[in-house]
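Only a single protein chain was left out; the remaining protein chains are all shown in position.
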Amino acid sequence: MSLTPDDVKSIARLARLAIAEQDIPAYAKTLSSILEFVAQLDKADTAQVQPMAHPLVGAAERMREDRVTEHVDRERYQANAPQAEAGLYLVPRVVE
Amino acid sequence: MEWETVIGLEVHTQLLTKSKLFSGASTEFGALPNSQACLVDLAYPGVLPVMNREAARMAVKFGLAVSATVAPQSVFARKNYFYPDLPKGYQISQYELPVVAKGHLDIELDDGTVKRIGITRAHLEEDAGKSLHEGFGKQTAVDLNRAGTPLLEIVSEPDMRSAKEAVAYLKKLHSLVMYLEICDGNMQEGSFRCDANVSVRRKGEAKFGTRAELKNINSFRFVEKAIHYEVARQIELIEGGGKVVQETRLYDSDKDETRSMRAKEEANDYRYFPDPDLLPLNISPQLIAEVKASLPELPDAKKQRFMAAYGIPAYDAGLLTSGRDLADFYETVVKESQVEGKLAANWVMGEFSAALNKDDKSIAASPVSAVLLAGMLKRIHDNTISGKIAKEVFEAMWAGEGDADAIIEKKGLKQITDSGAIEKVIDEVMAANPDQLADYRSGKDKLFAFFVGQVMKATKGKGNPAQVNELLQKKLKT
Partner (left out) sequence: MLHTKSLAEMARDLKARKVSSEELVRTFLGRIEKYNPKLNAFITVVKEQALQEARTADLEIAGGRGGPLTGLPMVHKDIFCTAGVKTSCGSKMLDNFVAPYDATVVERMKRAGMVMLGKANMDEFAMGSSNETSFYGPVKNPWDETKVPGGSSGGSAAIVAARLAPAATATDTGGSIRQPAALTGVTGIKPTYGRVSRYGIVAFASSLDQAGIITYSAEDAAMILQVMSGFDERDSTSVDVPVPDYVAGLGQSLKGLRIGVPKEFFDKGLDPEVAAAVQAAIEVYKKLGAVIKDVSLPHFMLSVPTYYVVAPAECSSNLARFDGVRYGYRCKDPVDLTDLYMRSRGEGFGPEVKRRIMTGTYVLSAGYYDAYYIKAQKTRSLIRQDFIEAFKSVDVIMGPTTPTPAFGLGEKTDDPVTMYLNDIYANGVNLAGLPGMSIPAGFVGKLPVGLQIIGNYFDEGRMLAAAHQYQRETDWHTRLPKGYEA
């Protein structure tokens, strides 16, 4: 699977990753080689096989009781915030 | 050119669990910003989700109430996109395998007929936080308290053909989730959110037209208005040679119009895949049986029962069963007072409801309890007071002046039923009004009302109306 620079740009956009213009060809090359490599899977005969999302085959979600168990230490958690004010996280304004 | 409207509705109901869908943080409304966002809700590195059992029960409850199939196994999927109120960069939802599939809700149309609206599916997902775009200058502020709150997304089939049907469905659904005690139905606070998928097609055409998704509609009234606007917009567009674009449109209630939302990031590719941090959700037959046994009597069944048991018409029964607490209140009143169903219905739907509305009170906060009201109705029934005097008694009870008997005693409101006493008053009134008497006897029948009024005035309203009427009839003639 060969990716064009435009392909790389749209994937990067979808993943919100800024890639410098001059780096795009290199990424196109390496991503293409990775995709080519994984294309080997096409050769496998999987007609009779179920997809496996998880090693814990057959297990089910355990579930917890509906109780409030978390004490939120807002100050401590927001100490890591790049920008916060009056308890709120701030980002550049979004126009809907 | 005859046009047909096609509407499908997606309703997000916030479930009434104490804690969040995948974390143990509180779901209570109105807390200080981010004071109910724990590390899991904040999507800190390394945290993991664990499913809330009660949310699963509530989903099952809903599924059973709409006669839907409850999936024995359903899967959580990640819906991936970037937005500030979505801390993980994905929402945990359900995609290919939802917990509830294929049910229905019956609505009553204006002409009394019943229409069945299909429910395609209902699935569990977590709510996002809140983005505040106003008041922070060039910035948007994010409060993640709401992030992680459990939602049940209920998707209807595109079975509705008018805004009225849409509203009827919504009201029915709204009442149902409150009956089931899985949602508080508070549209202002956002516990019950509706998106409408609206399209039009020429009458007789089999294919559906392209639909627009209307968002930001937070009242039943706005649902109707938004749909009307959108239908008109689409028809005008098509008749003018244009094409309807599949897009999301925001309803602006101030301007009463729908507007296209800025091209939501090149039609997001959500890249759904099963969430590897969660295992499949198993709903056992035992759980289903347990929930089924605990289901409350549903609105439709309750309405039918009220009509049969209390001898009240469909309209009354419908109103009284629109809310579970109102229905319970009414039943207690009837049980305690043993009066006729219709009498109790009139009072509960009339004076009682009016007083609640006026003081903006809930039934739980009502100063007049069911027992208190029942007590008063007994006194109407046994003729101690007339219906008119009862209004005065009710007002006094509402003001906290005691029970009916105490008020009747204190204010001396007992009805006068002694015929001798009434006759005496009638005599006095006749004597005091000779001209009107003469006029009445010479044929002016309308003056009867005058005499009734005078007698009532003289008895300070306490004359038993039936007796007053009967005795006046007799005496005036002679």
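Read from first to last, the chains carry the letters A and B; within each, the first residue is number 1.
Here is the rule we go by: contacts are C-beta pairs under 8 Å (C-beta built on N, C-alpha and C of every residue); 3 or more make two chains touch, one makes a residue touch a chain.
Keep in mind that what you see is a predicted model, and the values were worked out from it rather than measured.
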Omitted chain's touching partners, listed by label: A, B
Sole contact to the chain not displayed, among B:Gly8, B:Pro33, B:Gly63 or B:Pro87: B:Pro87
Touch residues of chain B, complete complex, unshown partner: 39, 42-51, 78, 80, 82, 84, 87-90, 140, 142, 269, 271, 273, 276-279
Residue ranges of chain A at the interface with the undisplayed chain: 8, 11-19, 27, 30-31, 33-35, 37-42, 44, 46, 49-57, 59, 61-62, 64, 73, 76-77, 79-83, 89, 91-94
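Simple rule for what comes next: only the chains that are shown with their structure count from here on.
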Chain B-facing residues of chain A, complex: 13-14, 16, 53-54, 56, 59-70, 72, 74, 77-78, 83, 85-96
Chain A-touching residues of chain B, taken from the complex the two chains share: 17-19, 23-26, 32-40, 42, 44, 50-56, 73, 75-76, 82, 84, 131-133, 136-144, 250, 261-262, 266, 269, 274, 276, 278-282
